[in-house]
Structures are given as C-alpha cells and as structure tokens.
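Note sheet for the following structure.
Only a single protein chain was left out; the remaining protein chains are all shown in position.
By letter and in written order, the chains are A, B and C; residue numbering begins at 1 in each of them.
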Amino acid sequence: MPFLDPAEAVERFLEPDSGLGVGGMQLSAAPMALVREVVRRRIPVARLITSPSASIQADLLIAAGLVREIVSPYVGFEYLGLAPGFRREVEGGRLRVLEIDEGSLTHALWAGSGGVPFVPVPPGLDLTDIPAVDPEMFRRVTDPFTGQERWAVRSLRPDTVFIACAVADEAANVAFDRFPYTDRIMALAARRLVVQVEEVVPAGALADRAPGSTLPSFLIDAVVVAPGGCHPTGFPGRYEADDEALGSYLRAARDPETFGRHLAEIVGEDAGGER
Amino acid sequence: MPFLDPAEAVERFLEPDSGLGVGGMQLSAAPMALVREVVRRRIPVARLITSPSASIQADLLIAAGLVREIVSPYVGFEYLGLAPGFRREVEGGRLRVLEIDEGSLTHALWAGSGGVPFVPVPPGLDLTDIPAVDPEMFRRVTDPFTGQERWAVRSLRPDTVFIACAVADEAANVAFDRFPYTDRIMALAARRLVVQVEEVVPAGALADRAPGSTLPSFLIDAVVVAPGGCHPTGFPGRYEADDEALGSYLRAARDPETFGRHLAEIVGEDAGGER
Amino acid sequence: MSEWSVTELMAAVMSRELRDGEVVVMGAVPALPMAACRLARATHAPNLEFIVGGSGTVSPEPDRLPLGSCGGDLAPAATTLPLPDVVLLEGRGDAFDVFCAGGLQIDAHGNCNLICVGEWERPKLRGPGTVGLPFLPNTKRSILYTQSHTPRTFVERVDFVSGPGHPTGADEDRPYRKEGPSLVVTPLATLDFDDSGRMRLRSVHPGVAPQDVYAATGFELAPGPEPTTTPPPTDEELAVLRSFDPDGILRR
Partner (left out) sequence: MSEWSVTELMAAVMSRELRDGEVVVMGAVPALPMAACRLARATHAPNLEFIVGGSGTVSPEPDRLPLGSCGGDLAPAATTLPLPDVVLLEGRGDAFDVFCAGGLQIDAHGNCNLICVGEWERPKLRGPGTVGLPFLPNTKRSILYTQSHTPRTFVERVDFVSGPGHPTGADEDRPYRKEGPSLVVTPLATLDFDDSGRMRLRSVHPGVAPQDVYAATGFELAPGPEPTTTPPPTDEELAVLRSFDPDGILRR
C-alpha cells in the first residue's frame, strides 16, 4: 500500500535527525505538502540536501529551527529576493552550511545513486573558494591516469527524499511532466523515497511516457496524492507560483515573532484540502 | 546545413585513424547506413567504442579489418550467436581489446560528457579479472574520504559518434522513440556527432517530447536521413531485426573469402535507397 | 500431467525460486528468465518486478516471449528505465534483489566467464564480453542458468572471472559480497552451494540420474543431501507459460 496520507508518509519514512533531500527548483515543484507535515510534527533534520536551487521548501524548515546543517548550492526566492530564514540562521551562526555548487551537487547525487563513492569535479570549481571551506564534501584526489591533483566531491545518499511529480498511476509508478530538474537523480539516490503527486491516472497510463520521465514503483516507498500541494510554489503546466503568498511568507519570516503566527497559518494550509 | 548524405557526413566528420563511437544495443538501432559508408570508404578506425552490447555495427568494421582496438563490453549477436569477425580477429591476435564492463563503460561516457577525468567504479568489478588486464582503462585510486584503494575507470570522449534516432525536426533537433539505451549519453560525450534518423518532422514537432528523449541541434554536427537505415538490425517500434539477413552475414563472415563477396553486397545495400 | 520441454521445466524451477516483491534483472536472450518472472507473477509473486536487459523495460508482458532483450517487442511496459539508470541502480546495490545470468564457463564457486576460453591474451575461444556480470554481487543473490551442462561449461575454475561467484578461501580478503549465487539451473539438474560456497547437486530433472550430472560436470561437486527429483512443471504452470509463449520458444 504505497498510497499514503502526508502524515503517514512522513511518520513512516522520515526518521528524526536523519538526512532529508527535498526536490523542486526555484519557485517550482517544491514538495510542500510533505514539508509542511515535517514542520507540523517538528521533526528535526540532521542534514537538509536540496536541489541546485531551493526556495521555501528549505527556508521554511530552516526558519522553523528544524535544520542542523544544509548541503545546498542556493536557497533564495529568485525574482522575489533572498531567503529570510536561511539568511538569519546562517548570519546568526546557527546553521552549518556545507558549501557546494550546482555541478558538484548533481554529480554527488549521481554518484550516490550508483554506488560510486566520490567524483572528481570538472574544471572551474578549483578556481573558487568553495572547496577549501567545505572539507566535508570536498577533498583532494590524485588522478591515477595523469598523476595530477584535483578536487573530488563525496557522494550523497539522502536517508529520505521528498519530490513532487505530476502523476502516479494506480500501480504507484510516477511521471514527471515537463521538467525533471535534478529531482529524478535525487530520487535515484534516495534510501527512502516519498513522492507527492498532483493526480492519479489508471494503471498502464504511463506506458507511453519516455524512459527518463518516469520512476517505477519499486523505487518508491510512498506516494502522497496532494493536488495543488506544491503551493505556494508552482507546478509547471498546472499552476504558477503564488507570488502573493510567497511575499507574505518573506515579510513574516524576517522577524521570529511574526513568523510564529505565519507558521501556524502555513502548516494549517493542507488541513482538509489534500486527498 | 546539418542535413547531409551518409557519404558527406562520414567524409566530413570521421577522421581516418581516430576514435569512433557507435550506438545501438544488441540487434536494435545500429547506425548501419553510416557504418556501411565507413566500410565503403575503408576508413581505418584507431579505436572503436561501442554501446554495452554491440552486434553487426562493430563486427562488420572489425571483419573488414578496419579496427585497431576496441573498447566494448560485448560484441555478439544475442540469440543468433557469437560475433564471427570479432572472434576471428581477437583469436588471431590482430585486434586489441580494452576489456570493460557495462557499468564502467556507461560511467566513462558519462564522465566524458561532463569534463570528469575518471570515475571510481562501484563494487563488483573489483572481484573480476577485468581491471587487471586493462591498465589503459582502469587504474587504482585512493578514495580521499576513506583512504581506501579502489579501481577507477578513465573517461571516454569519442572523436566521432554515430547513433540512430527515430526522428529529426526540420531544425535538426532529434528525438529517441522508445529506448535511448546508452546512445544518448554517448552522444553527449562526442566531440563530433552524426545522427542517422528514420524520418523528418516539421520544426516544433518535438516540443512535447520529454527532456531526456531529445538532443538539441547545437550538439549535432550532421543529421543523415536514412529510413530503414538500421537494417539488418531493427528499430524499436518501426521494424524488427532481419534475422535472415543477419544469418547470412554470420555464415559469410566465418570465412574471409565468402566474407569478401558478402561485403560487396552489404555495402551496396544503401546505394539508391537513402536520400 | 502434460508433456513439457526441459526449458519449460527450467522456467518453472527458476520461477519457484523467486519471491513476492523482489526485483529481478536479466541480460541478453531473456526468454527463459522472463518466462520465470512472468510465471512467478501469475502464481505466487504478484508484486515481483523484472527489468529486461538493455531495453530497461519494467515487467513488460507482451503477447509472446521475445528472442532479444532490446527490441520493440518489449514495449509497452508500465514504465521503462533508461539503461544508464539501470546501470546506476546495479551499482547502488540495494535496488535489485536477483540477477539472472550465465556464462561460457561456470565454475565450482559460481564464478562466471563470458570473456574467453584459454589465455586472455590469445584465447582459444573469444566470448562476447562481460556486459553487466561484474554487478552480480550487487544484487542480494543471483540465479545462474545455462542450456549447456557439459564439462567444458562447468569447470573447476573459470579461465577468466567476469562475473564473481562465492569467495574461495584464497579470496577471503575480497571486500564486498552479499549472498552470491543461490541456484544453478541446467537442462539436467538444479544445483546450489554449500557453506563454503562450493557447488553441489540439489535435484536431478525427471529421467536424469545423478551419475549423468557428475559426468557432465567438469569438477567434483561438493557432497550434500541426497539429490531429489526436480518436480516437473504443474499443469497450471504450463498453462501460464504457454499463455505468453504461443511460438513455443521454450519448447524448441
């Protein structure tokens, strides 16, 4: 029975103080129905791993004080501005950042999905200050073919991954619609995978989808049906980001006090709406 | 003008004595219109790189005496038997084999497409005799995170890659139909890429295809329109492998003399049919 | 009881070895393992899933068994994985449960060889190559099968290890191993492995004597319990197998 409520899915598949990967890029496809459930239950996350560009799915967990360290190339709100929770916690010295770039993160997830322990990074990163400040993720390795030293990134396998997909069929296979972002490779690297979907289609309805735009049910621990569940981010082809709601969040999250009230509203959002 | 005849494409984009990657898995989607052109012109190949399971697209070039060394996890004819040219040339000591497995080959192409110089291989290969006989592709590397030694595979970037796709649009973007095999990642690793297609569709007709099932024109040096051009292998969803024609090849290729006559027939096959 | 072919019996034996909920991977010439998986799904393992070789199709159920592993006759399937993803998951090590494989040679410890007979540098017989066999230890266990039970196929030690079996004493420093090969299925018998990882006879197929198996095996099988007779396919099993094998691929 892989179809579960958000509450059941989060309770069964997210261990307190474990590693959590969250999908969604910029202001699209954030698995908010699941993230809000984590906040509701106040489950502490030892390490939050994001896509190359996270927004509210990371900032909300951080602002709620649930995240001990983060591996992320970007937490922000794109055209709406910086991430208030992330800023406040990092500037206050309360959140450890494992600095990483888009390429190294993507390759680290690729490696985690394939039993590959590390990947030597391509040129470019070596010219930045990033690897030097992150010995957890980056170490020097000697290329055995050339003898040259270069940086390598450690592989990542999140204990649990939450992503949002467009549809599940009745057999709990899921499909992406337009943009798989890095959510699909993060899903392949997951030890436990929970997928939030917009709708359910009959068994067999995904047979014509291209390989690479689906994930088979045997890789998935739970499917959560949550139409509109990426709100206030958008789901490409279905609904756009709700800039007004995001703006309310940004204003509220600047201040811990207003944030407390806002949080209560936010986590109440799915109370009756989903499933 | 990326739409070219097979002859023009091969002449312009395959240098004599360079590295050639050929797509197609088992008895499907071998880019035979292009491969036959190489045989017709007797262009020597310094290194042939195949998909994880090649058949006649590799054996024909080998039997014709055009290949100096090969990087391939499999050359055979699946349910039709072993590869006669490959067997004869390897058993005769005339073809150097860079022994590799499916996983390492796929990862080596992934690495080549990403500027990643090598990849530590996942568990399993270390328990075989393969890496020890292939110091060109495999070396020992020290994992900088654990200090453990393990095998690494060198990245691969073929000088030229030939693959077969289903369709090209008029702007020379191409799309796979059902199975991308490893052809898509081999294409990303190519320095020069020639794609053989079954048909051409109007510009914009690929816009609904899933990301990962297409390749944009800017990665492609030439598109060759060759309906049926994978014969005698099949093209999934369009035509099946021609077991009779493959059987004729297998019988003829056992003997250099009968092979010479057969070769003349084979390379004549496209003479009038394609563009 | 109906007439059956030895390949149908092999399919039934392999099917019975599979458990509900498992995920099975297979390579080239998939008709036999695919028949076993479909039979298992139709009987005791409805939630078993299987991935067919280079196609990456997940549990396809075409009208007839395919000869090849990469052709269009494997579509449609409920989902399909791109081959590079199958490769990743094979390396990940906890995605797949059972690997169905074979070899030009299979040895006393279940090592497989698809590379060469004789010296690698100048082989007497060059095989096709190893494809995915190095990933054998990354599934929980593997089922080996071959249509050729002869002393040339079953050797004390393969000439080249291209698919790892059970570790032997000399290999105890090998860094990684799960359960290893659990069963070997041939036209004569089923075999398994003792605690030291050496192959032994488990059952002989109807009409085959243990001596026939010993004579066809190029090494001394480990002692074990008295071999039984392999239960032949039941009428139900045959009916299922033939429902998707109208061409009689399993009866050739």
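Couple of notes before you dig in:
Note that in this section contacts are C-beta pairs under 8 Å (C-beta built on N, C-alpha and C of every residue); 3 or more make two chains touch, one makes a residue touch a chain.
Remember, it's a predicted structure, so these values are computed and weren't measured experimentally.
Between the chain not shown and the residues B:209, B:231 or B:262, the one that touches is B:209.
Touching the missing chain, out of A:107, A:209, A:231 or A:262, is residue A:107. The residue from A:35, A:49, A:67 or A:130 that touches the chain not shown here is A:130. Residues of subunit A that touch the chain left out of the display are 25-29, 51-53, 72-76, 78-79, 82-83, 86-87, 90-91, 93, 99, 101-104, 106-107, 110, 121-130, 133, 178-182, 184-185, 212, 234-238, 240-241.
Considering the complete assembly, subunit B touches the hidden chain via residues 110, 112-116, 169, 171, 173, 188-189, 191, 203-204, 206-209, 211-212, 214-219.
Quick note on the criterion: only the chains that are shown with their structure count from here on.
Subunit B and subunit C have CA centres that are 28 Å apart. Chain centres here are Cα averages; for subunit A and subunit C they lie 39 Å apart. Touching two or more other chains at once are residues 56, 75, 80, 82, 87, 91-93, 138 of subunit C. The residues of subunit B that reach two or more other chains are 103, 107, 110, 121-123, 178-180, 212, listed in rising order.
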